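Provided herewith is a single structure, encoded as structure tokens, for subsequent inquiry.
One protein chain omitted, others in place.
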Amino acid sequence: MSDRRFFSLAGSFPLGRIAEATGSDLSDPSHGGLMMDDVAPLDTAEKNHLSFLDNKKYVDVFKATKAGACFVRPELAVHAPAGTACLMHKNPYKAYAVAAQMFYPQEKPKEHRATSAVIDASAKIGADCAIEDGAIIGPNVKIGNRCRIQAHAVIRQGVEIGDDCDIGAHVTISHALISNKVRLHPGVCIGRQGFGFAIDATGFTAVPQLGRVIIESDVEIGANTTIDRGAGPDTVIGQGTRIDNLVQIGHNVKIGKYCVIVAQVGISGSTQVGDFAMLGGQAGLAGHIKIGSGAKIAAQSGLMRDVPDGAEMMGSPAVPIRQSMKQTAVLAKLATGKKGDKA
Amino acid sequence: MSDRRFFSLAGSFPLGRIAEATGSDLSDPSHGGLMMDDVAPLDTAEKNHLSFLDNKKYVDVFKATKAGACFVRPELAVHAPAGTACLMHKNPYKAYAVAAQMFYPQEKPKEHRATSAVIDASAKIGADCAIEDGAIIGPNVKIGNRCRIQAHAVIRQGVEIGDDCDIGAHVTISHALISNKVRLHPGVCIGRQGFGFAIDATGFTAVPQLGRVIIESDVEIGANTTIDRGAGPDTVIGQGTRIDNLVQIGHNVKIGKYCVIVAQVGISGSTQVGDFAMLGGQAGLAGHIKIGSGAKIAAQSGLMRDVPDGAEMMGSPAVPIRQSMKQTAVLAKLATGKKGDKA
Partner (left out) sequence: MSDRRFFSLAGSFPLGRIAEATGSDLSDPSHGGLMMDDVAPLDTAEKNHLSFLDNKKYVDVFKATKAGACFVRPELAVHAPAGTACLMHKNPYKAYAVAAQMFYPQEKPKEHRATSAVIDASAKIGADCAIEDGAIIGPNVKIGNRCRIQAHAVIRQGVEIGDDCDIGAHVTISHALISNKVRLHPGVCIGRQGFGFAIDATGFTAVPQLGRVIIESDVEIGANTTIDRGAGPDTVIGQGTRIDNLVQIGHNVKIGKYCVIVAQVGISGSTQVGDFAMLGGQAGLAGHIKIGSGAKIAAQSGLMRDVPDGAEMMGSPAVPIRQSMKQTAVLAKLATGKKGDKA
């Protein structure tokens, strides 16, 4: 049961409609009229709640659940207790996510211009946008339809933002073109001048950074993350990519589509990351390297050179994960005389 | 001598009153009437200054100090120079801290509502609160007494904050219940939706994050730190815990009481940290693990599995600190033929 101070519940919904919306099969079609009022975890769900079983190791919890209905893989439906209707789906967590969005739909922005927002006369703002207090929208900015520009966000001259975007509180954006359905969490800084300077005996000379930040559609960027603009080429974040909190992305970096970049990762300038790559928390990537598509980089790894598509890397400096585990084991054995833990 | 542009000095105080307030014993009770005007380090203190000796290795500095009075462990008082009165206490640094707070008391907020603050009519704000310029306080927010809500802080719908809290500039808070005496430094982001989504071949589907952030009393959270709300369970920060700058705390994490979490630590989702644990800077904790009470985790360690109460861990992947030091030594020896440094 979610806290009503923070969450608005949209239900109830009949199971049949939930099955249809999620592409699930009811194990017993006669259950299609059962009404569900909310979603809940297996162990706390009641008979008017919808739950899910995603991981075999929770089968015992599933056997004892009081949930009225449950998303489950077809082969596990046999374990359902008598009072629990099964919604069979090959990816129950995905189906649950879709259903939970029915009960807790993301609020659409309500057309609104806060009196304390400062919007330049030359800015173009689409229909049904909410511009909150203290938002600052500069000259020639273009914002699409159904966007929410949260409190104190600062959007600088010329920035373009597509439809259905959510720009968090205290975000700063400059030198950027942002596509549709992009969500920036609070404190994100997009487009500052990258870390580019010439060095000689007299100190540093700033090199004007003349590129932009391009953010493709359906990207989400976590709180206080920073993305520098390109030095000449652009910095690009590919479609669908999810970036967590406190991540640093340097100038000219290209991130592919549908990557997952966990908190506190740092990516140095001009590095390229392929599609569907996953970077674990606090991993660091040197500059000017290429990380292949589908690569999996373990948390805290340090990447100093290219890795091919599908590589699984670990350690600092990173090596293939198998080798990293062997190294860990060998070192433990040398130090203790015993066989080391496998990390 | 502190800079009067930034600090207001409250003294002077007689030594007797200082001894009483700090639970110290004057080595010579006749010194109770000596007036102290300020606090200062041993090496720069003058005869109207109060200092402290906490670490034996500074005994020589103590012997030469011109401080009028000094907190010192009883057994070290014998080294005091002639002009220095001794305030004996088993924890001189703690006693000094209490005394320094007498000279530099934290300013109480003065009842104030800045004209540029935007406060929803349904918000309830206690007595003696200072609401600074640009602060935004949403519907049904409850704030206790004697709170300071600093400039441009954004507090979203339904958030509850106890008494004597200090909410820093540019802080964003949503989906959170905050107890008394909590201090959030500038740029903190509390309660954003965690990094939760279902993955399949079509990309990511957001899983509504239906939990909250619970912050118990007397917690302090450093600048630009991010704490995500729970996915269903809550994210909890236990009483008295101190969190430094730029720390990331994922959804569903439970931190115990009186923990110390140093800058740039990252804690992944659903991990639990026991009471009185200490996490060194840049340490990373994997998700779904348990760190025992009183555990000490060295800086930059990577924790990938449970550790018991009182464990002292180091390295990435982390091993017991003794083993880590052996590994470092063995590896150094192998590489150089010489005995390695102990780290």
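Annotations for the structure displayed:
Residue numbering begins at 1 within each chain, and the chains themselves are lettered A and B in the order written.
FYI, a residue touches a chain if its C-beta (ideal position, glycine included) is under 8 Å from a C-beta of that chain, and two chains touch if they have at least 3 such contacts.
Everything numeric here is computed off the predicted structure, so don't read it as measured data.
Note on the undisplayed chain: of the listed residues B:31, B:148 or B:170, the one touching it is B:170. When the full complex is taken into account, the listed residue touching the unshown chain is A:224, out of A:27, A:179, A:224 or A:239.
For subunit A, the list of residues touching the undisplayed chain reads 116, 118, 134, 136, 140, 152, 154, 157-158, 160, 170, 172, 174-175, 187, 189, 192-193, 195, 197-200, 203-208, 210-212, 224, 226, 228, 232, 246, 248, 250, 264, 266, 268, 282, 284, 286, 300, 302, 304, 316-317, 319, 323, 326-327, 329-331, 334.
Within subunit B, the residues in touch with the undisplayed chain are 2-3, 5-7, 39-41, 91, 93-94, 96-98, 100-101, 103-104, 114, 116, 132-134, 150-152, 168-170, 185-187, 218, 222-224, 240, 242, 244-246, 258, 260, 262-264, 281-282, 299-300, 315-316, 328, 331-332, 334-336, 341, 343.
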